[in-house]
Every structure is written in C-alpha cells, then in structure tokens.
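In this view, the complex is presented without one of its protein chains, the others remaining in place.
So, chain A:
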C-alpha cells in the first residue's frame, strides 16, 4: 500500500519550513532580560520517499531536533508547511502517532520504575496492537536485539545500551512506516553501535521502514544512509548521496611524495604543497580531479622513491562544510 502511494506522493514533505523561539536574554548593563527571537529552522525544504534511509546531520544547534519535533507534531511550525503520510503533524498529531516511531537517544520513552515488559504491554494498549501481532513483534525484536534477559528488569536498572534497545523496540512494536531516530547511538560502545546499525538495516530491508536519523557519528551514516541532508544554522546546505559531499565541500585529496633526497617544495600544475618534512612532501589537489596528471608531472621532474594518495575523511569534508558558512 505504502509503496504505491510513494510513487505519487513523498512520505515526508517539508516546504519552506520555519520555526522561531522567543527567548529572554540577559544583557549586560540592563536589569531586565530582553526579548529576542531565535531562528532555529528556516527555509527548509526536502522530501523523503517511503523506504529511504536518510541521514540528517549538522553541528550542535543546527536545528535537527527542532525539525524532528515538527515532523512528529510536538512543535507547531511558525512558517512553511510539513506533511507526513499525508497528515499535518501538529494538527493530526494523535492520528499520526500510530504511523510513526520516534526515538530520542537522550531521553527514554520507557517508564523508569516499571519492568520493560510492563512498558511494552502498556504500549500495546495505547496503540491497540492486535495481540498476535504484538507477540510476534515483541518476540522478534527481543530476539534480534538480544533483550530476553532484561524483560523483567525495571528500566532504571538497565545499562544505557540495554535501555536504548528497549526504546527502539518500544518505537517499533506498532509497525510504524517511519522511524525517526535522534542520536540513537549516543553513548553506545563500538559493538553495540554495530549491532544497532545491523538491526536498522535489516528493518529497512525486510519491512521497508523509512528511517530519518540524526547523529554526530558519521559511521552511522556511512553504514546506513544512501542519502544525507546536512543542515546548518537551520537550513539545508547539502542534500544528496554521501559520496557527493566531497565535491560540495570543495575538499581535496592529498598526494604524499617520498623523494630520494630532500628538495625545495615541489612545483607542478594543479597541485599545491601543503607540508614538507625532510624528503617527504604533501601535495593537495581537488578531490574531483584525476590524480594521474599530477603523479605524472611529479614523476617527470623529480626523483621519486614512493607515492601514495590519501582520500579526504568524511569528517573533514563536513567540518569544512560547516565552517564555510560559519
């Protein structure tokens, strides 16, 4: 059903979305705090089709959580439009809730003093999940996420990783079409992160669940998302495949040249020396240009002992992108 619809209409449709917050700020020299307004999200436009896995990244305070809160109906936009599954999230919030799952990594949805199982049972009632389907889903997620031993433990006694798996199960029991994850891997160790990524990938493969994921861990994005939206100062600065970020960021590759003897900085067209350390020199050239002419030019004029090329790290690319509009 959702597949046929997706061909006509995106599952998530965000147009010129805007959200401001009124804040009171203390200003030196004035007794009373002055009113001010923060533009948390503005002029934000994107669509997500059913079944996509989209990484939503940006520096602290970029507006990621604010966007997710508008997509879930928690916050009412101050401008623009947002539709999810054909609904207006803030107006049809309760109806939309049945069709989406939300995980806020820093905050649990589970009831602190109750055993996991009780939280899940209550969710079954709230979402009115048919008993058979509930049992199937619970068994499956508990098995996949390895939560069997913790079902009767009060949530406050769970480790962070266990609690996070509990939260993800809680968000999925009702088979949502979209799952929003706001920093789901925050604080998890490497093994837990890996397991969680595997689980999310399988979820998308098998059930076609659409994922929108914010994170500061780019490995999450590399492992899961074919598409990234980079947001900075409340608006999107890049939307496309992860690989395309290189070109967008104006990033460069590095040619590391080991000369036979120390020499003054190499001069060849299309590349610039960044660093010299004895006989070793680092030359940068645009990431979207071919390395071959640079290598040929260096080899033609210098005595080269060894050569290697370093690809730009995605972290650097994004850092570059952020700092450019700062």
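Quick note on the criterion: a contact is a pair of C-beta atoms (placed from the backbone, for glycine too) under 8 Å apart; a residue touches a chain by one contact, two chains touch by 3 or more; residues count from 1.
Everything below uses one rule, namely that contacts and distances are computed from a predicted model.
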Report summary line: Per UniProt record, missing subunit out of "Transport permease protein", "dihydrouracil dehydrogenase (NAD(+))", "ABC-2 family transporter protein" or "Electron transfer flavoprotein" is "ABC-2 family transporter protein"
Query raised in the report: For the full complex, which residue in A:10, A:55, A:73 or A:234 touches the chain that was left out?
Result: A:73
Query raised in the report: Which one touches the absent chain: A:47, A:90, A:153 or A:192?
Result: A:90
Requested in this report: Touching the absent chain in the whole complex: find that residue among A:54, A:102 or A:225.
Outcome: A:102
**Report entry** Contact footprint on chain A, counting only the chain that is left out
**Finding:** 21-22, 65, 69, 72-76, 90, 93-95, 97-98, 100, 102, 104, 106-109, 111, 113-114, 118, 121-123, 125-127
